[in-house]
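What follows is subunit A.
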Amino acid sequence: MTLGLYPGCSLKGSSREYAESVITVAKAFNINLEEIKDWNCCGATAAHNMNKELSLALPARILSLAEKQGLKEIVVPCAACYSRLTMTKYELAKDPELKAAVTDANGLEYTGSVNVLNIIQMLDKYITPNLDGRVIKPFDHRVACYYGCLLVRPHEILKFDREEDPQSMDVLMLKAGATPIDWAFKTECCGAGLSVSRTSSVGRLSGKIIGDAKDRGAEAVIVACPMCHSNLDMRRDAINSYLGEKIDIPVLYITQAIGLALDLDRKALGLQRHFVKVTV
Partner candidate 1 sequence: MSKIGVFVCHCGENISATVDCAKVAETVGNYDGVAFSVDYTYMCSDPGQNLIKSAIKEKGLTGVVVASCSPRMHEPTFRKACAEAGLNPFMCEMANLREHCSWVHDKGEATTEKAIDLVRILVEKVKYNHSLNDIKVPVTKTALVIGGGIAGIQASLDIANTGHKVILIEKDPSIGGHMSQLSETFPTLDCSQCILTPRMVEVAQHPNITLYTYAELESLEGFIGNFKAKIRKKSKSLDEKLCTGCGLCTTKCPVKKIPSEFNEGLGKRTAIYVPFPQAIPNKPVIDRINCTYYIKGKCKVCEIVCPTKAIRFDQEDEIVEAEVGAIVISTGFTVKQPDFFPEYGYGKYPDVITGLQFERLASASGPTLGEIRRPSDGKVPEKIVFLACAGSRDPAKGIPYCSKICCMYIAKHAMLYQHKVHGGKSYVFYMDIRAGGKMYEEFVRRAIEDDGVNYVRGRVSRIYEKNGKLIVSGADTLLNAMPVEIEADMVVLATAGVANEGAEELAQKLHISYDPYKFFAEAHPKLKPVETNTAGIFLAGACQAPRDIPESVAMASGAAVKVAGLFSQDELTREPIIAVVNRQAAPVYSSCVGCFLCVSACPYQAIEKEEIKNRNGEVIKSMAKVNPGLCQGCGTCVAFCRTKSIDIQGYTHEQMYTEVMALLNEY
Partner candidate 2 sequence: MNIDKRLVRKDSLEKLFDILKQNSKKIFAPSTKNGKISFRDAEKFSGIVTGYVQTSQSSKEVAFPRTEKIFDYSKSKDGMSVKGIDLKDIPEVILWGVRPCDATGIGELSSVFNWDYKDEIYNNRLSKITVFGFSCNNSDEYCFCTSVGGNPGNTEGSDILFTQTGENSDYLAEIITEKGLAIVSLAPDLFEITNNIEKNKFLAKVPVRFNHEEIKEKLDKFFESKEWIEQSLRCIGCGACAYVCPTCACFDIQDEAHGRKGSRVRCWDSCGFSHFTLHTSGHNPRDVQSQRWRQRIMHKFSYMPERLSVYGCTGCGRCSRACPVDMNILEHLISIQEVTV
Partner candidate 3 sequence: MAEFEPKIVAFVCNWCTYAGADLTGTSRIKYASNVRIVRFPCTGRIDYMLLLKAFDEGADGIIVSGCHPNDCHYTSGNFHARRRWIMFRSLCDFTGIDTERIKFSWVSAAEGAKWADIVNATVASVRELGPYSEYKKVAKYPEREVSHG
Partner candidate 4 sequence: MVDLIKRAKELIESSAVKVVIGYENGTGNRTRALFVEKTEDADKLIFDSRCIQNLAAYVTKREVKDKGKMAIAATLPVMRSIIQLASEFQVNDNNLLVLGITPESKLIEFENLVEVETFVHQYQIEIDARNKEMLDRLDNMTKAERWKFWIDELAPCFKCYACRAACPMCYCHRCTVDFNQPQWIPVPSHELGNLEWHIMRAIHLTGRCIDCDACYNACPLYIPINLLTKKMMLDAREHFGGYQPALKGEHLMSTYKPDDKENFIQ
């Protein structure tokens, strides 16, 4: 079967391993991910602070393109992109005038027919039901599932998982053979928005997350967002300096963790690309 794929900028750049692992895992279940042609930036997270219409026009264009391409359902691995696309669908469904304006701006027809899935939803819908017997090397580690701020918020619009103390990733990891730990920072902000402007803040914010994960004995942090990953992985030095100790807990995309449980090729999953060496 075929699903649409909107990679977004991160998956083509800093988070190539996310893209690789998503595609690899999908392929293992005979899912063909068809990239939306001529896609553009979703505008996250800056655009909607500047211009509402534009911030909706950008994602709407992506959705229009997907419609044009005949896609019924697309997977959006990046939590920020997912948030923007879903938000756009919600806003445009609510306000026909806005819809007309956006359609006009894009010069593309928009009906809102495309179903948008985040990575967890995609896994839940197409992978988990077929997981039985496929877990060859159970991911037998204590893991801290980290959802970040965008994957489950705002609940009224996304209608995905619980806003506080979400569970969906934990459930998935349990199926992959892991032991999810109960911890307090599942939806705490990693500081992604300040990643460039106030790097020092990132150290503090991400540090708390990594610190708590470590304190509760996590052997890996599992994420579903390229921003989260880059902060927790790439900014490990800043984190370490904030915490005043060296922590080497690796940060894995959920697709990577599942890939490992399926015993897929580590390289195909892009594990070699991480800053913090993946030892699990």
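Note that a residue touches a chain if its C-beta (ideal position, glycine included) is under 8 Å from a C-beta of that chain, and two chains touch if they have at least 3 such contacts; residues count from 1.
A word on the picks: all candidates are chains of the complex that A comes from, given by their letters.
Keep in mind that this is a model prediction, so the values were computed, not measured.
In summary, of the candidates 1, 2, 3 or 4 that share the complex with subunit A, the touching one is 1. Chain contact summary for the complex, subunit A toward candidate 1: residues 155-156, 162, 164-165, 182-185, 188, 212, 215.
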